[in-house]
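A single protein chain has been removed from this complex, and every other one stays in its place.
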Amino acid sequence: MNQAARYASTILLALILALPTLIAPARAQLPPDQMITKTLPEPAPNWVFVLDAGFPTTAVAKLDIIDGSTRTMLGQLSGGYLSNFDIAPDHREMYMIDTYYSRAWRGTRTDVVSIFDAKTLNFQAEVEIPPKRILIVPKRDTTAVTADGRFLLVANMTPATSVSVVDLKARKFVGEIDTPGCVQVLAPGNRQFSSMCADGGILTVTLDDNGAAKDKKQGKPYFDPNKDPVFDQPAVIGTKAYFVSYHGAIHVLDLSGAEAVAAPEWSVLGAGDSGWRPGGWQTIAANEKKGIIAVLMHKGGEWTHKQLGDEVWMFDAAKKSRLSRIKLKTPAYSIHLSQGDDPIIYALALKESQMEEYAASDGKYLGVVNQLGTPFLVSGP
Amino acid sequence: MNQAARYASTILLALILALPTLIAPARAQLPPDQMITKTLPEPAPNWVFVLDAGFPTTAVAKLDIIDGSTRTMLGQLSGGYLSNFDIAPDHREMYMIDTYYSRAWRGTRTDVVSIFDAKTLNFQAEVEIPPKRILIVPKRDTTAVTADGRFLLVANMTPATSVSVVDLKARKFVGEIDTPGCVQVLAPGNRQFSSMCADGGILTVTLDDNGAAKDKKQGKPYFDPNKDPVFDQPAVIGTKAYFVSYHGAIHVLDLSGAEAVAAPEWSVLGAGDSGWRPGGWQTIAANEKKGIIAVLMHKGGEWTHKQLGDEVWMFDAAKKSRLSRIKLKTPAYSIHLSQGDDPIIYALALKESQMEEYAASDGKYLGVVNQLGTPFLVSGP
Amino acid sequence: MDKFFENLTRAVAQRSSRRSFLSYLGKMMLGASMLPLLPIDRVAATARAENKKPNLDDDTTCDYWKYCAVDGFLCSCCGGGSHDCPPGATPSPTSWVGTCRHPADGRDYIVSYRDCCGKTSCGRCLCANTISEMPLYRPQLDSDLIWCFGAPTMVYHCSTAEIVSVK
Partner (left out) sequence: MDKFFENLTRAVAQRSSRRSFLSYLGKMMLGASMLPLLPIDRVAATARAENKKPNLDDDTTCDYWKYCAVDGFLCSCCGGGSHDCPPGATPSPTSWVGTCRHPADGRDYIVSYRDCCGKTSCGRCLCANTISEMPLYRPQLDSDLIWCFGAPTMVYHCSTAEIVSVK
């Protein structure tokens, strides 16, 4: 047999699927493998979603779906340029909010909401939206899904600020709402969203059943950005947004009404805590059921608000008192709390491409999930 | 002034360009900067092109243009999924041979040759080619430009093998040539190219002035891939291709005729070199003017052909004798020799994201260029 | 024989353009074990000699026995398994091949290294086992290729190792 024949025969081999009926075992041996594509069960409370921005390129984002109880990777979603992620409240669908250029870095810009089946992770459909979404190192609240899962809201900046509304049921873009001077979308209710304004106020936009703006109310400043700005990534649980400021003030806003309502502010710093500050990317997390707040802390001076956190400080939200200080094995950039009865602290160590887990109750180190690229955001179902 | 006014005024500021005539200095001080976009001079012999595959994603390739004499970055080209790079022989244009999906990882695949002005690095035009180009961890000879700069050749695999021909003068795709059982394109002449075949032979395709195949000749096997396969990335200088095998045999093929002509084979291993092997990605480089060959070597057993090289062995091509052994500071994956009178060895340390430089004459370490992502390929003008 | 090779690969290419390609494969009646397996036979002989202490237990490590020639991100670390694609990824109908000796039963198995396609790189558990790996002019043994021929897109996600048969 000549070379070409050998070549052809090996190419043939390369094309063969494992068909057990065709390749009958002559003697006891391992059976051929049957290749399948896995599917996912219903999300559990300790599942965790980690958004890898794909630095340094950021042209292709990636969402890791991880079971925090076993610290195993369950699957991934692919995205585009600086994509953001959301999940439907009923957990049936997942969304990547993407920007694509027809030639990756040149050509036509197209922004879409990519819809995935949450069980198969198969791509289902895309809804094209105006090519205006905020392009930024990923931030949680640049997109949001209303509590009933009907509308997906996308914050825009051109640099004019507005919000695109997608009807997820009809799978179509239904309109754009101007939010002058206010950015991001916090959507604790079914027919409204809140944006954060330059003056420290909150704009509340009420929607009608078609996703159009019915009412807009800009609340008075809740904090003074000139004195002590709050981080722009609050922990949003239910209808409450938990903000922490550069200097450690906690502002809890109830976003359920037509205008945001603030609870009295308090500080994470007690006597002897001088020099400690919140810092990182996602600097605050909350578990409403347990009434606890976690804040990522480091020691540093003014404008160290992005310094990695060495510790997570746990607080009783009602008593406004510290429960514990948890030293992290590896300094973290973003934290999240699972929403179950025995919450886990998830801490993203950006430079080490890993996520560490700690028990919120006693700070016990639970383990690590590594090789996560450049993980910026962490959230849960 | 209220918050909104302040906000507006700072946005205004953010929009201002440095216009020295508008901002007259009141007293002695640094003048405003005048922002420009730089341009490049004519490529010098010690320039070097490094292709960053953008691992792990590989969706956006990047070409670094580096002045090897000063070890400074001169500029970059952006690419797509597992792109390859070529430069026009007259150095007026540069080419990225790209694959794009309309949604980065889904949608419609489009393969294009992207044409850049070599002075401004501005994108000039694209030529769409059949979406069949070989998608592989970047290899030099998956594309080639003919010596006169007229045609750009793109090796395809579907897995059927063929070559797409682009007329660079007319900036259009002119046709596809089947190359059954043979892959890659080596193009030392104006109207021909060579491909490497599964049996160790070389297919020579002669082109007419329209870029169509006029003649095909498949030469007898030059080496036995079953016994000692040659690496598929020869150093191609002028009309000669310098191959090295897994076991260290050197095969020099003259590709100028209608059929490749082999010079007698010889080995890089002498008495006492037992256990050393070529290995890495680009494992061989040559400088024809100086008559020298560089081979990347390591100590290892069978099937260690991708092990990083600890040393570069320099040979006199005519005398087939070793000139020197150069120990690398950092093990390298790919090497290249500049084509000037005092050649530099460029050695890509893939894991360290850097390129080290050594004098070919005496092995002196010259310095390093770092932060190069995942550099796989290195070539020169 | 060149014609035969050409026809085969053309057929693949044509089928690849249809989504129904995968269903066609079920009907393919290629008696792999009856075909002469050169040069894989030869390659495998060497491979066995080089294969050091493979493990039988942990399919998320590069030295798991089936991975003797795997090159890429292990699907086992990405939500799949040693021979399963992660959710939402498509098994490629084409693959490169290798031969790995099972450390317990001592037999040599033909292993098909099938990529899971249609998502960007998983990025975890990168392995680069090169036993029996050949250059691009022997594509069926070249693991650097994107082995997604016939899959809906040529975008590589991760790699699996599937036992095809005992040798």
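A, B and C label the chains in the order they appear, each numbered from 1.
Just so we're on the same page, a residue touches a chain if its C-beta (ideal position, glycine included) is under 8 Å from a C-beta of that chain, and two chains touch if they have at least 3 such contacts.
In this text the structure is predicted, and so the values were computed from the model without any measurement.
Trainee: So which of the visible chains would the left-out chain be touching?
Mentor: So, spelled out: the chain left out of view touches A, B.
Trainee: Can you work out which residue in A:A125, A:A160, A:A212 or A:A258 touches the chain that's missing from view?
Mentor: A:A160
Trainee: Touching the hidden chain in the complete assembly: which of A:M73, A:A118, A:V165 or A:A198 does that?
Mentor: The single option touching the absent chain is A:A198.
Trainee: Where the complex has a chain not shown, which of B:M73, B:A262 or B:A359 is the residue touching it?
Mentor: Counting the whole complex, the residue in contact with the absent chain is B:M73.
Trainee: I'm checking contacts with the chain that's been left out. Which of A:L40, A:A59, A:V205 or A:I237 qualifies?
Mentor: A:A59
Trainee: With the missing chain put back, one of A:V137, A:A170 or A:A258 would touch it. Which one?
Mentor: A:V137
Trainee: For subunit B, which positions touch the chain that isn't shown here?
Mentor: 1-2, 4-19, 22-23, 25-27, 29-40, 52, 60, 62, 65, 73-78, 116, 119-123, 371, 373
Trainee: Tell me where the left-out chain touches subunit A, residue by residue.
Mentor: Where subunit A meets the chain not shown: residues 55-59, 81-82, 99, 101, 104-106, 109, 134-137, 139, 157-161, 178, 180-184, 196-198, 225-226, 229-232, 301-306.
Criterion: only the chains that are shown with their structure count from here on.
Trainee: In whole angstrom, how far does the Cα centroid of subunit A sit from the Cα centroid of subunit C?
Mentor: About 35 Å separates the centre of subunit A from that of subunit C.
Trainee: What whole-Å value do you get for the distance between subunit A and subunit B if each is reduced to the mean of its CA atoms?
Mentor: So the centroids are 39 Å from each other.
Trainee: Which integer distance in Å separates the CA centroid of subunit B from that of subunit C?
Mentor: 28
Trainee: Send over the residues of subunit B in touch with two or more other chains.
Mentor: Within subunit B, residues 56-57, 59, 104-106, 159, 181, 198 contact more than one other chain.
Trainee: Among the residues of subunit C, which are close enough to touch at least two other chains?
Mentor: 2, 5, 9, 12, 38-39, 94, 119-120, 122-123, 138-139, 155
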